[in-house]
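As you look at this complex, bear in mind that one protein chain is not there, while each of the others sits in place.
So, subunit A:
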């Protein structure tokens, strides 16, 4: 496994306000406040793939009833997620499951480095939240046609598949099946810009994800859960 000191993808780093409206910090601050107010059973953390999910009906239908919090920020890399988790976004909460979905924006890093960054996030979560089970979602294919980023994301997933099981309380879930068609294209019906998911795209990934979440949540014998669909 990668040595964290040598892996730039495993170095915590805040996003600089280059544009001038400080939106990244505003979102982080809001998440820290949500940790004070809420008692989530499920925590989602990651990039726009996580963030956008909350804007579709599917969030209200399937994930809100599980008392889920959404700490996704568009554009985030593993470094940014690490920084957020180390700076308040895990304070005062004890989710039973944490879903991690990040890595597709790590453009400066190799596949191995990205996987190392995701591993570092999983390690941080299991050490800070001893009761949580971590679910790491595989990176999806991107781009209309085959391209180097598809290969890179496949490689990241491959590293994760072999590394994550060695970490306790952590598993890998590949939700990418079916997005690349037999002619090797991705359809705008699933990813409206060949990266971000449509409502239909989210419905496709929600099925295996919700099944796993329910399995994990039902496996914990404790207290009340929200009424499930």
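We take it that a contact is a pair of C-beta atoms (placed from the backbone, for glycine too) under 8 Å apart; a residue touches a chain by one contact, two chains touch by 3 or more; residues count from 1.
As a convention for this text, contacts and distances are computed from a predicted model.
> The chain dropped from view, which UniProt name applies: "1-alkyl-2-acetylglycerophosphocholine esterase", "Transmembrane channel-like protein", "AP complex subunit sigma" or "Sister chromatid cohesion protein DCC1"?
"1-alkyl-2-acetylglycerophosphocholine esterase"
> Can you say which of A:51, A:126 or A:157 touches the chain missing from this structure?
If we include the chain that is not displayed, A:51 is the one touching it.
> I need the residue numbers on subunit A that touch the omitted chain, in ascending order.
Residues of subunit A in touch with the missing chain: 18-23, 26-27, 30, 51, 54-57, 73-74, 107, 142-145, 147-150, 188, 192-196, 198-199.
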